[in-house]
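Every protein chain but one is kept in place in this view of the complex.
Letters A and B mark the chains in the order given here, with residues in each chain numbered from 1 onward.
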Amino acid sequence: MTISREDVEYVAALARLELTEPEIQEYTEQLNSILDYAAMLERLDTDDVVPTAHAVPLHNVMREDQVGPSFNQEKALRNAPDGEEGFFRVPKISLT
Amino acid sequence: MVVADKYEMVCGVEVHVELQTKTKIFCGCTTEFGGEQNTHVCPVCLGMPGALPVLNREVVNYAIKAGLALDCEIAEFSKFDRKNYFYPDLSKNYQTSQFDLPICLKGGLEIEVDGEKKWIGITRAHMEEDAGKLVHSGETISTSNESSVDYNRAGVPLLEIVSEPDMCSIPEVLAYLEKLVQILEYTEVSDCRLEQGSVRFDVNVSLRRIGATTLGIRTETKNLNSFNSVRRCMEYEVARQARVLNAGENVVQETRTWDEGQGITLTLRSKEEAHDYRYFPEPDLPPLVIDRGWVERIRKILPELPAARRTRLQALGLSAYDATVITQAKAMADFFDETLAYYGDAKTLANWVMGDVTRLLNTNQCSVLDSPISAKQLAELLELINKGTLSGKIAKSVLEEMYSTGKDAGTIVKEKGLAQISDEGALLGIIDDVIAANPQSVEDYRAGKDKAIGFLVGQIMKATKGQANPGLVNQLLKGKLA
Partner (left out) sequence: MMIGKSVSELHELLVHKDVSSTELTKAYLERIHTVDPELKAYLTVIEDQALAQAADVDRKIAQNEVLGTLEGIPMALKDNMCTEDVRTSCASKMLENFIPSFNATVTDRLRAAGTILLGKVNMDEFAMGSSTENSYFAKTRNPWDLEYVPGGSSGGAAVAVAADEAAFSLGSDTGGSIRQPAAFCGVVGMKPTYGAVSRFGLIAYASSLDQIGPLTKIVRDSALVLNAIAGYDPRDSTSVAYEKPDYTKFLVNDIKGLRIGIPREYYGEGIDPDVAKGIQSGIQSLIDLGAEVSECSLPHTEYAIPAYYLIATAEASSNLARYDGVRYGYRAESEDVLGMFKTTRAEGFGPEVKRRIMLGTYALSSGYYDAYYLKAQKVRTLIKQDFDKAFEKFDVLLSPTAPTPAFKFGEKSANPLAMYLSDITTVPINLAGIPAISIPAGFVNGMPIGMQLMGKAFDEGTLYRVAYTFEQNTHYHTLKPSLSGEVLARGSR
């Protein structure tokens, strides 16, 4: 098993996804089959290969420091599930 | 610094500085402080679906400027990375930051504690975006049932400056932080207003047995926003760690938070709960190639930094102490230099600036930048003293008048007829009157009591409403009494 059930639970926690028991089992199985397949990449010697992070070789793409239009409160909160007095409200935040 | 008789302390600090560009790092929203909640926002900094970042050139300029001022190497190749974690103040639930190729490397600065100089290394400095602000419904985050988020601050550019763990005492840490903030203020990349959160400190502390070579386990305390809380926090944390070690236990490697009210640090996250940030190169932003020409253009516009200024002022005759005080804040140092251009006596100017000028500004809670007395006006006043038009004492009251009215010294002197009386003839008359009116003091003086002359001088000054030239009065009086 490339990826264990504990790994799946850890990853789900990292990704903030609540999984049901059947889902944990299903994903464990599916992720294993995908990762086992992905293991084929190990066959390639890539020690001297530079990774490609960007498909196009651009660099130094920048803009001038000029103020542009901003949203007003109404627009900003247009889709807010819980907007109050111009703020986005969220339930209790625990410290971790 | 020896802790509990057997430990020594090792400390490193990460400083987050808000760069005062006009706009945010990845969008054109203003970075102005204040502003009603969620009015300095747009799809980009709100993390709306489909929005994309575009890098603000000035942020890179400021980062290079700060790096040069801190003696750093500027990277030839730099890039942004995503730091992934979930928190309500993070509008995309990742922060665009720099991981392995930061823009600045290997710098440092010199501090002085108790007369001893020490070099504190800076490992790196990198650009990143700030998060929004949380307002909690209760007193603290843990006693609140809900919180409110304002994203005005989300996307404000930050420079994170990481020091080497080179500091071994609390005074060293404070000296480093004060020096760092001063240098940053001088470069004008930040307004450095700690009270507005422009500069925030994360302090890493560990203890080890005296003489040990390996580092002990460290804790990190995040988001301190004043030198005072840094000091108190470190005092507490060092004592706490010593207690733990003395009890034969290990310090837990963790992130802590400072509780200002209780004056203690508290666990924020343990190592197990430590974030797995899953850094990877930011695909929406091409990398930076910083040619040396760019770096040199910025080096040319670096202002004269504190150390260089101090040296120059000392060469003009100021004591090391005076030079340090004057150059403490750039605004004051600039005011000093501006005045100096009109009035060349650095030492006298220093006394006035450190004395009455500062007193007036402080009493009125006014920044030197908003001073009602301009450099030119101050110079004029000091020139009047030089010429003998004003006595030092009267000049002080003229200064106050200048402060409250904004008028020139010359104007005030004319309006109030405050010109110093240096006319011998006029003075002699008054001197005669005072001598005649105070036979006892005259006798005392002639009997050898030198102090009696002070009384007579005082009477003459009173009679002239303080406008008599005291030096001349003394001279004439002595002549008469001889």
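Just so we're on the same page, a residue touches a chain if its C-beta (ideal position, glycine included) is under 8 Å from a C-beta of that chain, and two chains touch if they have at least 3 such contacts.
Please read all numbers here as calculations on a predicted model, not as lab measurements.
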Decide which residue listed in B:Lys6, B:Arg57 or B:Lys92 touches the omitted chain of the complex.
B:Lys92
Among the options B:His16, B:Lys65, B:Arg82 or B:Lys179, which residue touches the chain absent from this view?
B:Arg82
Interface with the undisplayed chain - residues on chain B
43, 46-55, 82, 84, 86, 88, 91-94, 147, 149, 276, 278-280, 283-286
Chain A residues touching the chain left out here are 3, 7-8, 10-12, 14-19, 23, 27, 30-31, 33-35, 37-38, 40-42, 44, 46, 49-56, 58, 61, 63, 71, 75, 78-82, 88, 90-94
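Rule of thumb we're sticking to: only the chains that are shown with their structure count from here on.
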If you average the CA atoms of chain A and of chain B, how many Å lie between those two points?
40
State the interface residues of chain A toward chain B in the complex, per the touch definition above.
14, 16, 53-54, 56, 58-73, 76-77, 84-96
Mind pulling up the chain B residues that touch chain A in the complex?
21-23, 27-30, 36-43, 46, 54-60, 79, 86, 88, 134-136, 141-142, 144-151, 257, 268-269, 273, 276, 278, 281, 283, 285-289
